[in-house]
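Below: one structure, written as structure tokens.
Of the protein chains in this complex, one is absent; all others appear in place.
The letters A, B and C name the chains in turn, as written, and every chain counts its residues from 1.
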Amino acid sequence: MAGNSFGTLFRFTTWGESHGPAIGVVVDGVPPRLPLAEPDIQRWLDKRKPGQSRFTTQRQEEDLVKILSGVFDGVTTGTPIQLLIENTDQRPRDYRNIADRFRPGHADYTYWKKYGVRDHRGGGRASARETASRVAAGAIARKILGPGVTIRGALVQIGPHAIDRGAWDWRAVEDNPFWCPDAAMALRWADYLDTTRKAGSSAGAVIEVVASGVPAGLGEPVYDKLDGDLARALMTINAVKGVEIGSGFAAAALKGEDNADEMRVESGKVVFLSNNAGGILGGISTGQDIVARFVVKPTSSILHPMRTVDVEGNEVEISTHGRHDPCVGIRAVPVGEAMVACVLADHLLRHRALTGDV
Amino acid sequence: MAGNSFGTLFRFTTWGESHGPAIGVVVDGVPPRLPLAEPDIQRWLDKRKPGQSRFTTQRQEEDLVKILSGVFDGVTTGTPIQLLIENTDQRPRDYRNIADRFRPGHADYTYWKKYGVRDHRGGGRASARETASRVAAGAIARKILGPGVTIRGALVQIGPHAIDRGAWDWRAVEDNPFWCPDAAMALRWADYLDTTRKAGSSAGAVIEVVASGVPAGLGEPVYDKLDGDLARALMTINAVKGVEIGSGFAAAALKGEDNADEMRVESGKVVFLSNNAGGILGGISTGQDIVARFVVKPTSSILHPMRTVDVEGNEVEISTHGRHDPCVGIRAVPVGEAMVACVLADHLLRHRALTGDV
Amino acid sequence: MAGNSFGTLFRFTTWGESHGPAIGVVVDGVPPRLPLAEPDIQRWLDKRKPGQSRFTTQRQEEDLVKILSGVFDGVTTGTPIQLLIENTDQRPRDYRNIADRFRPGHADYTYWKKYGVRDHRGGGRASARETASRVAAGAIARKILGPGVTIRGALVQIGPHAIDRGAWDWRAVEDNPFWCPDAAMALRWADYLDTTRKAGSSAGAVIEVVASGVPAGLGEPVYDKLDGDLARALMTINAVKGVEIGSGFAAAALKGEDNADEMRVESGKVVFLSNNAGGILGGISTGQDIVARFVVKPTSSILHPMRTVDVEGNEVEISTHGRHDPCVGIRAVPVGEAMVACVLADHLLRHRALTGDV
Partner (left out) sequence: MAGNSFGTLFRFTTWGESHGPAIGVVVDGVPPRLPLAEPDIQRWLDKRKPGQSRFTTQRQEEDLVKILSGVFDGVTTGTPIQLLIENTDQRPRDYRNIADRFRPGHADYTYWKKYGVRDHRGGGRASARETASRVAAGAIARKILGPGVTIRGALVQIGPHAIDRGAWDWRAVEDNPFWCPDAAMALRWADYLDTTRKAGSSAGAVIEVVASGVPAGLGEPVYDKLDGDLARALMTINAVKGVEIGSGFAAAALKGEDNADEMRVESGKVVFLSNNAGGILGGISTGQDIVARFVVKPTSSILHPMRTVDVEGNEVEISTHGRHDPCVGIRAVPVGEAMVACVLADHLLRHRALTGDV
């Protein structure tokens, strides 16, 4: 209830600040006897870690994860799994100049108003560094979901440039530094972001996460609907300002008969003729692909000078140097995948509790 | 944890089906000594109740609320408040023809897959009738927030027709059957919905809720961020497919320097020069207006015949007669307001628990 | 979190005051497709209801339960079940004289200190009348546990008079007004309570609840241990001042070798040679009988005049007239059974969530 935990049965709690000694997450509610070792988690952390291209922050963090508990003889024991990631490339000095002034678009002002104290070093607890813990938890969630469920994310828009959905190719996603499913657009984004970075500016982005193989029946109406939990899960990622499911905001302009997904029977199984619902009806999964999108605002840490105030109430200007992502949306892709995995794993356990379906 | 409760400290649990004897909500965690009587709640229920114009369902429900507990001598006692609303205009016969076939776009199929049984009468638990309980809970939430906080909703788009934001006038909202802040657009919507209804079709909508007077500091990072909780709160309303805060999805196309809200000092107080953040930074309220938008898909209950399957796996067609809203988004306005009120009241209590600010 | 809910997956919330219009409970997290009708619940309420012998309060309440939601075509639907019990024999006038003075041993003073307002009529929310809701919830819990699990309670001590455990006979329990398993002791208690009642006094009691047929493996270490949850469940019953499991407080005086239950194999199954553990080791059920005991203090509402203070701080005397149980421990027997059932049902669901054992 205190704000740093997520999930009900599959439940994790993260801790740690951007420039403290370490960050980490304790994952509780993991079923016993699942094979689990550090590489199973490291693999996903490597996807998120900084410094992999010129389009992300140059902070060098290996993000090496250590399992401190909950695993014995190579399998989970049903007890809490503590994962620890040491911070190795802290440069708190980079943040001295922002200790007393509030960076526009950041949580500096609100943390100061709420808590009366804040760890200003790189945003402290409010830093996107926290999302490494989410990715680690997501790796365990995937183990619970098993190989039948696939969760993949892709970047579908940077700045004003949206992909051509007709050109969608999941294989392309791994071949460019943007997780872009449209190879042609990836090239265009590279140019756009180079220009953006050189201008001391930054760009927003839209990410789409698709979960395939999810059985029908997951979700607990009415307040723990699957889409409600996904919305919360994705909205709590740093810099996210919106979430939509299936046809999302475009549904406003559709007619009822165009939006409702018709159903037929094929080879004895119910099939839907479209997926405007994004795989969720009445808060419960339909068995179709679950499709969620979220928007990440442009990075607020920019060279461009901005007007702000300091802790003593003086009007000042600020430019953020340090090491930053020109488009934080890129590294949000594995984070979004992880959060979707965590929501699904939690609901899988909740569903089998309620119905006995295993 | 079982799905029908919302909130942590201000916490309510709803119950009841569309065509059962009654629906209701038990609200726990209400501070003692708040003046409360039935008219305080009825006032908001009246705003949501059906049959107020030709643009909403013709089901006749007075939605009279009774307080069964938690109030003594005209004030709250700090114990649970049970609110009961009897169903008076049930017509379960209207639903006989849908008992065995799944209405596209509805929760019929997913409830059947999840539970193996469903109360098909008017959607049972999945009916938007449940939202009356939300509105009742929201009325109590407003009491907790006090007169300094104002929460108002408006419809900003129906079908493809969005309002002119430059024409926004809060006074207009009460003067048309759509809660539309743009008087000219309200006229256009009337035509559009008349056409839609006659065609046996339905329309989607976008609602905007604005909370003014919210103090800075509310919200519990990182998983109980104010925007995360708002996203969940609004996404769990029937037929909602997307939620955004502040500039929302439009933020993707903004540059960092255009999106981050600059700050100045006026009359000794910090002011923001814009509100792309929608009043929330790092999951914590800034003191600006909180601005949330959500999209409601077009009503799935339409006369237009649709292809579907029945419980025995046969391919069939279905047309939904009964009494339905051609645009459920209209009645979602007071529901959205209520959910925002509930989130804010909960966070007000959580904030004062953590910090001692009263 | 707000205090009136119990359980995590099988979760209920009670509401209502002793002399308000009704009391009730909403039970969420009930698996679908369980047969359930009002008589299934009424049966247990009848066991608790007042006025069945001269040893309990003469208040006449039929305690008729109505199911308002969550059941369709005779089975549970997986949605919340609201149970309503109307109060029919309210006599708030009986309580006028205590409106302003605090009855020693009651919650009058503490409610007033906490809330600054209190419904004084019969104790309001603090009345043991609330326990009817627990019994109703317990009836549903038993449905979840199924016929393989038997939960029985017995009174084992009234005042200074404890039963002879060697004379324990479960059949005797139904044959006397005390749920006493020792027929001879039941006669002695009748005399003792007649004397107590005539003296305007009251007596304490100890209740034992035994759950048989509980599978091994229930309980979630370390903070949601089965015994921890039982302790909380029983301690929250009105007037309870202590809870023990198995050998309980007597374990202090045992040697390690006498307390630890040895294990052997019989017919291929593990058996324990004793049950000092009360069926729980490390917070997890062993498969043996679960044995819990709790103590109920003597009724605080007595004719005997007591020194107290009033709301204005004056020293006064008080005698409680009204209708009261000379030994509230008697009617606590079905309540204790119900709470044990609720804890076990919750843990059954939690266990199958974690492990997939159905």
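Throughout what follows, a residue touches a chain if its C-beta (ideal position, glycine included) is under 8 Å from a C-beta of that chain, and two chains touch if they have at least 3 such contacts.
Note that the coordinates shown come from a computational prediction; the quantities given were computed from them, not determined experimentally.
In the complete complex, the residue from C:E61, C:E86, C:E208 or C:D227 that touches the missing chain is C:D227. Contact with the undisplayed chain is limited, among C:V27, C:I284 or C:A338, to C:I284.
In the full complex, the hidden chain is touched by chain B at residues 1, 8-9, 29, 31-32, 78-79, 221, 349-350, 352-356, 358. Although one chain is hidden here, its contacts on chain A can still be listed: residues 1-5, 8-11, 13-17, 20-24, 26, 28-29, 32-33, 68-70, 72-73, 75, 77-82, 114-119, 124-125.
Even with one chain removed from view, chain C keeps its contact list with that chain: residues 1-6, 8-9, 14, 102-107, 109-111, 113-116, 125-126, 130, 157-160, 196, 201-206, 216-225, 227-236, 240-249, 251-257, 259-265, 268, 270, 273, 276-278, 280-287, 295-300, 302, 304, 306-309, 313-315, 329, 350-351, 354-355.
Rule of thumb we're sticking to: only the chains that are shown with their structure count from here on.
Two copies of one sequence, chain A and chain C, touch each other mainly through matching residues, since over half of the numbers at the interface are common to both. Chain centres here are C-alpha means, and the one lying farthest from chain B is C.
Centroids of chain A and chain C (each the mean of its C-alpha atoms) stand 46 Å apart. The set of chain A residues that touch two or more partner chains comprises 1, 8-9, 221, 350, 354-355.
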